[in-house]
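Heads up, this is only part of the complex; the chains shown haven't been moved.
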Amino acid sequence: MSEFKELKQQAYEGNMRLPELDLVLFTFGNASAVDREREVFAIKPSGVPYAELKPEDIVIVDFDANVVEGNMRPSSDTETHAVLYKHWEHIGGIVHTHSTYGTAWAQTQQDIPIMGTTHADHLTQDIPCAPPMSDEMIKGDYEEQTGYQIINDLEDRGFSYEEVEMILVGNHAPFTWGKTIKKAVYNSAVLEEVAKMAYLSLQIRPDAPRLKDTLIQKHWERKHGDGAYYGQEND
Amino acid sequence: MSEFKELKQQAYEGNMRLPELDLVLFTFGNASAVDREREVFAIKPSGVPYAELKPEDIVIVDFDANVVEGNMRPSSDTETHAVLYKHWEHIGGIVHTHSTYGTAWAQTQQDIPIMGTTHADHLTQDIPCAPPMSDEMIKGDYEEQTGYQIINDLEDRGFSYEEVEMILVGNHAPFTWGKTIKKAVYNSAVLEEVAKMAYLSLQIRPDAPRLKDTLIQKHWERKHGDGAYYGQEND
Amino acid sequence: MSEFKELKQQAYEGNMRLPELDLVLFTFGNASAVDREREVFAIKPSGVPYAELKPEDIVIVDFDANVVEGNMRPSSDTETHAVLYKHWEHIGGIVHTHSTYGTAWAQTQQDIPIMGTTHADHLTQDIPCAPPMSDEMIKGDYEEQTGYQIINDLEDRGFSYEEVEMILVGNHAPFTWGKTIKKAVYNSAVLEEVAKMAYLSLQIRPDAPRLKDTLIQKHWERKHGDGAYYGQEND
């Protein structure tokens, strides 16, 4: 029996939540879960429809994207995951989707502005849209460079990956992460909903203002601050 | 056995209708039901996913938001519910959601204009959007102040809470109420549908006029007036 | 046993299709089926949720809207149905909904322009939007007058109710009809889909042209003309 059985199961469950949450069409997405001790992660095999995916199909790869265990080719986006796991020590899961509203924003090359408390409950910044990658990055090791594009964009903005757990890659689509794969999946659904709400608000009122700072701070603090009182004690 | 078993069941059922009606994602909402005799209400515990919610998880609190019975922390919005129950003697249930179209309107800080009979079947006014709260209110007891923001906005407009059973809190999201929790849930779904229709009408025709008074009165009266003839005698 | 058992069953099935086709929220709609020989029709009782509706709840009324059989009050829109059945001898069923896109167009007081073959497969005209009713009509016998507003608008435009089987009542919502209740229900779903497509096309290209006459005629003729070749021989 595989020593990675539990890790594969986690990755399998995370991946299966994506179609349940209407975040992927066909194979347009992938989720992974990391094992920090063994320095490997479990990721969806490339091009396999969710309806046919089985826990044993999940591929185990190391942080250089070499396959450690598995009979199938891992997701074509595996190197992006590998780069993020290598550089960001405190994340446990990563999700990539082409969810409709998030991708539509990515195609505009614009950040999703923070317009309400639904957004502020999850992050205090606009959801960043990294610029489309340079031709050099695209023609080089594209998927690895996608990881660096994400890391560099957060750094340029002075954002912490532990606070801002989501990004759009310009002209491409959303990437999200979190302490667990479950949280990364959750963040993908939050991004999609917030993207839809911001779209609608700006259609109704093109000059609708950004959320004011006191509300941003209040909603963030009550869920994530030192005196957070949202959820249960042991959450 | 809890003396509040029936009240908890009511609150449980009201809460469970919210995901069924597509009004909440994850834990973004809460519903409560009141027992006027005992001066307590039953409300969803904070941060518990609907798929895992059980009737016995429902928390009983008094009108000062003190927990009377329950092992879990009540919703972080509990004080808002408490203020409304304390001030509005004739309501039996309250619902708060971040439903997509309602929240999108709240993010614009605009009332939802009355544009058709679907709206007039339920209220004769635009659905009010209370302005975003002042910094003092936000930094104070935020959730309690949210309740006062709602009460004050209705009073400033001269609206009765028994006729206008729904409001948007600016940059936040919808709150609805009613004689029963069932009616409050119903009102949340009505608000969402009316919000979507008004959005679409204004996209098709930005200068579409407000509904004329005779139609507003007619549709309201046939459902709610002295000679109402909608529904069954015993409704 | 009721002599109207089969008629009630037909009306029941037609009504139950409305939530299945996502055309109604709660009780916002009603369908009826006529028996021309007995000069009665079967219609949904007022205010009864679809989930609770049973075939025996259906109410039988005559063309003056008097209840012939049934323990419940018929739909508040019964008089509108009665007027249409009385004046239009060749219709067998009527449906009224507040479907989202159809109602959004009604709220703009604009016809839905014919922009593609999906529309032309069903009618050769824009879907008419009757103007909002006059104050006299609204304050009079409102539901009966709604029927006359529909009849008069078709007549003013020179449209035959046997070709144009759908209309919007301005600021209100869609009404559809057909040779059978099944066809009337079908028409309600067609209207909603065509309303959504026209909305989207005009958002993408505000000056998108109306469908040209040759295509209108071709698509209408192949389904409804003398040499129609769509469907099966016995359709």
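Letters A, B and C mark the chains as written, and numbering starts fresh at 1 in each.
Criterion: contacts are C-beta pairs under 8 Å (C-beta built on N, C-alpha and C of every residue); 3 or more make two chains touch, one makes a residue touch a chain.
Keep in mind it's a predicted model, so treat the numbers as computed, not measured.
*Asks:* With 3 identical chains placed here, how many copies of the sequence make up the full complex in this file?
*Replies:* So the full homo-oligomer, as given in this file, consists of 4 copies.
Keep this in mind: only the chains that are shown with their structure count from here on.
*Asks:* Does the chain B and chain C pair touch with the same residues on each side or with different residues, judged by whether over half of the numbers are shared?
*Replies:* Different residues, largely: of all residue numbers at this interface, under half are found in both copies.
*Asks:* When the Cα trace of chain A is superposed on that of chain B, what is the rotation angle, expressed as a multiple of 5 degrees?
*Replies:* 90
*Asks:* Could you tell me the distance, in whole angstrom, between the mean C-alpha positions of chain A and chain C?
*Replies:* 46
*Asks:* Any idea how many Å lie between the Cα centroids of chain B and chain C?
*Replies:* 33
*Asks:* Please list all residues of chain C that touch 2 or more other chains.
*Replies:* Expected reply: no residues.
*Asks:* Please name which positions on chain B make contact with chain C in the complex.
*Replies:* Per the touch definition, chain B meets chain C at residues 115-118, 121, 186, 189-190, 193, 196-198, 200-201, 203-205, 208-209, 211-212, 214-215, 218, 222, 229-233, 235.
*Asks:* How about chain B: which of its residues touch chain A in the complex?
*Replies:* Interface residues on chain B, with respect to chain A: 25-26, 28, 45-48, 72-73, 76, 98, 100-101, 103-110, 132-133, 135, 138-139, 142, 171-173, 199, 202-203.
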